[in-house]
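This report concerns only the one structure given below.
Complex shown without one protein chain; remaining protein chains in place.
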Amino acid sequence: MTNMTSPLDRRRHLTGMAFITPTMAVIIAILVYPILQSIVLSFGQSSIDGSEPYSFVGLKHYATLAGNERFWNSLWVTLVFTGLSIPLELAMGIGLAVLLNEHFRFKGIARLAVLFPWALPTALNTLMWRWMYNTDYGLFNAAALQSGIVDRPINWLGDETLAMGSMVVVAVWKTSSFMALIILAGLQSIPRELYEAGRMDGMTRWQEFREITLPLLKGPILVALIVRSMDALRTFELPFNLTDGGPVTATESLSLYAYKVIFDFIEFNYGAAIVVVQFLVIFAMSLLYILTLRNKD
Amino acid sequence: MTKRPRFGLYALVILSVVISFLPIIWLVLTSLKTTEGIYAWPPQYLPDPFTLKNYINIFTNSPELLLYVLNSFIVALGCTVVALSFGGMAGYALSRLGMRRAGVLMVFILAVSMFPPVSLLPSLFQTFLNLGLLNTYTGLIIAHTGLFLPFTVWMLASYFATLPPEIEEAARMDGMGFFRIFWSIVIPLSWPGFVATGLIVFIFSWNEFPLALVLMTQNAMRTAPVGISLYPGEYAFPWETISTATVIAIVPILIITAIFQKQIVGGLTAGAGK
């Protein structure tokens, strides 16, 4: 414990406070206060521009929510999307990381290629894929029809199951690279001597992977998984740009549903209730994240 | 000892590279086709005839698409500068100035960084509306700064922690105050950390969607990802224009990523390892 009576320490402390104040002010204004206000809004009735004064309505919006099939659908869509894309991203990420950890020529270019999908805006990535998925003029149908695999164009984004699959593909394409980079960093931190010891012990390549690589990657994999899960749980521009939640509501994520309720249906307070529920789901995940990190130390 | 077959390795590498680039390549090819070429059957894989007409059209007929890119630049740059300034000071305070409960503050900052942006929308929209910050660069810059400050603080704090404290101690013996030390010792020594963090924050801000969508309601103020996504055409999407505008909007990011690949990867993985 620092001894605060010393003028030296006091000066250091005051400097610290001065240094951290701007950051805390912005974080509270942009992140903390809005969440608290959303909670307040979700328990009342008001209008966006303040023309209708706030009145408390208790749990009314949450009751509506509980009985609303579209809300449950969006929650389900979000969970299915997360549950499908995360394991695929993980598998692809590990594969890519192991690949990039090998020595070969033009490695820099390969690593760059893998980084690009992550670096570009999701919204624009999604547009590119939507163009490739296009039923009449898209790359996929053109190739499929020309090669004779199918004789009628596939409606990639118009069928409920296919649309979810198409969306998962875009997510996996976009974020496997993030997984790969984190896992690659983990791979590179495994001392080479361990593999040499493994060879002296008589391990095969596969045994090296199972006995050394995989167990030692547990930490980075867990971190990548949780970060990505939280991203997937709040996915917004992907369905917004790919399908607008369609067909009907087959790909309408929680974020997209909340956005539509607030800004298309102008049901401000009901939207706040959805947003609060989503916040709770993700906050639970982030707590898990922090607890995991704590345990790691 | 025994060399494993390299052929399989290279095949896998080439496959990954092609898949990573495929949508971008297809997009670039589309932007170089004529409208007839885009909608032709049998499909054109390579532009025939090759044309720059779409690019010329954007510059002459749809300047708003260029305006989106400019808006993105202003917002991302502003956000990066503010986030680095504030985050640098906060990171220094948390890692070096012996703050009490610095650990708790770090965890608090990490926790708030996980708030879903959509959860912020109802309140932020209302507040910005009341303060007249909708459709202003200032507004979106503040919002993005808030969104990405936690990341900035963590990155820079862990970077500062790697600096040998002896240099700062020597500076104190030389008679420098904390501000002076931060300004003339710590910042010059930490520029690799600032570069890596700044690049990632710039990319984050450039790519951000939900807040940019909601806080910029006027067409002329939209950022590139939003503006292009909402480009007119409810039913028939003008793909020749969209593909060209998208190429223009992603080129800056592609260049930044290509040049600063090492720094970005280093920053990302360091951030995630913490």
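Letters are used for the chains, namely A and B, taken in the order the chains are written, and counting of residues starts over at 1 for each.
The rule we apply is simple: a residue touches a chain if its C-beta (ideal position, glycine included) is under 8 Å from a C-beta of that chain, and two chains touch if they have at least 3 such contacts.
Convention: contacts and distances are computed from a predicted model.
Note on the omitted subunit: UniProt lists it as "Sn-glycerol 3-phosphate transport system ATP-binding protein", one of the names in "Teichoic acid D-alanyltransferase", "KipI family sensor histidine kinase inhibitor", "Sn-glycerol 3-phosphate transport system ATP-binding protein" or "3-hydroxyacyl-CoA dehydrogenase family protein".
Only one of the listed residues, A:E102, A:D159 or A:E211, touches the absent chain: A:E211. Here the missing chain is touched by one residue of A:E69, A:D151 or A:E193, and it is A:E193.
Touching residues on chain A toward the chain that is not drawn are 191, 193-194, 196-203, 207, 211-212, 215-216, 218.
Simple rule for what comes next: only the chains that are shown with their structure count from here on.
As a whole-number value, the distance joining the C-alpha centres of chain A and chain B reads 16 Å. Note for the complex: chain A touches chain B at residues 1-2, 9, 11-13, 15-17, 19-20, 22-24, 26-27, 29-35, 37-38, 41, 48-50, 96, 99, 102, 104, 108-117, 119-125, 127-129, 131-132, 134, 136-137, 139, 142-143, 146, 173, 177-178, 181-182, 184-185, 205, 220, 223-224, 227, 230, 233-234, 236-237, 240-241, 254-255, 258-259, 262-263, 268, 271-272, 275-276, 278-279, 282-283, 285-287, 289-290.
For chain B in complex with chain A, the touching residues are 4, 6, 9-10, 12-13, 16-17, 19-24, 26-27, 30, 38-39, 42-43, 85-87, 89-90, 92-94, 97-100, 105, 107, 109-127, 129-130, 142-143, 145-147, 149-150, 153, 177-179, 182, 203, 206-207, 209-210, 214, 224-226, 228-229, 239, 242-243, 246, 249-250, 253-254, 256-258, 261, 264-265, 268-269, 272-273.
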